[in-house]
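For reference, the structure discussed in these notes is given below.
Of the protein chains in this complex, all but one are displayed in their positions.
Right, chain A next:
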């Protein structure tokens, strides 16, 4: 495996939080000087959970300062940020089955108001994933209870939701991602993926069969990503270090990008354990002025239980950015400045990377 490319120029800073980091996200850029990160924290000693907005100095990596904090009713299971016409909006789902929307001030990112959906009919048990549509007007929520809901966040005072599908617990969903204003993808058990089209109600428009995976053991999908320019390819990461892509134009098969059991002698193996998160990596250093061949899957970044943060390019050696002694549970690439990555580490800290 290629290590780090050029390690001497990759800057990594770790900041202890003294609380468990459930999720991390960048907040869309507000000012040129400052940038903000959103961190969902759990204090296991007091049982309190919170969503904190941290201010980071853009010029030097000093300890982030707390800008604003909001107390969550329960642990946060997933976190998304988006830019709406009013300013940055944060969506957070909890293990208690609620989804919260926080609206940040567009000048200093302080949290100003909050609305939530938490009635009993919304989700039974934990919400496993949320995804905000671009513009922050609509939010998708999926849960282990097999429900898929669409929350309308049009108004800061009130939110409403409607049920897209309810499998009554026969199927659980663990990941979700918007593809277009009317289409989205979900992931679940047995490395399954579903494609939904709101114009075709009543069930999934298409699904990747659960038995496509011929490995020794099956697993779960933990994270799904879809690139805005190639919306018919679904990228997914899950158990046993499996990262695969599903092309809707060839829905019966999938393209394995990384897997632990398959590649004993080939070395396309960034990790062996759970891949907790995947995201397309839109960062191209100037030295690497080559475009990905159009037939190839775009480069993707993954983080894993065995502490690896790596970039996978189809048909190439993965590039390892971090190899931590503890799990990396979440990460986010800054959309406006893709060289910067924030990671949530198992041992109560966050790490911020700036690539050359």
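Following the convention adopted for this analysis, contacts are C-beta pairs under 8 Å (C-beta built on N, C-alpha and C of every residue); 3 or more make two chains touch, one makes a residue touch a chain; residues count from 1.
Convention: contacts and distances are computed from a predicted model.
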- [ ] Determine which name in "GPI transamidase component PIG-T", "Nuclear pore complex protein Nup85", "UreD-domain-containing protein" or "Calcium-binding protein 39-like" the UniProt entry assigns to the undisplayed chain of the complex.
- [x] "Nuclear pore complex protein Nup85"
Task: Selected from A:171, A:185, A:321 or A:351 as touching the chain missing from the view - done: A:171
TODO: Determine which one of A:67, A:82, A:239 or A:258 touches the chain that has been left out.
DONE: A:239
Task: Contacting the left-out chain in the complete assembly, out of A:67, A:218 or A:258 - done: A:218
Open item on the list: Can you tell me which of A:76, A:95 or A:321 touches the chain that was removed from the display?
Closed with: A:95
TODO: Could you tell which one of A:83, A:225 or A:305 touches the chain left off the display?
DONE: A:305
TODO: List the residues of chain A that touch the chain left out of this view.
DONE: 16, 18-20, 44-47, 95, 124-126, 144-146, 166-172, 174, 188-190, 192, 194, 202-204, 207, 209-211, 217-218, 220, 239, 273-274, 276, 305-306, 325-327, 329, 346-348
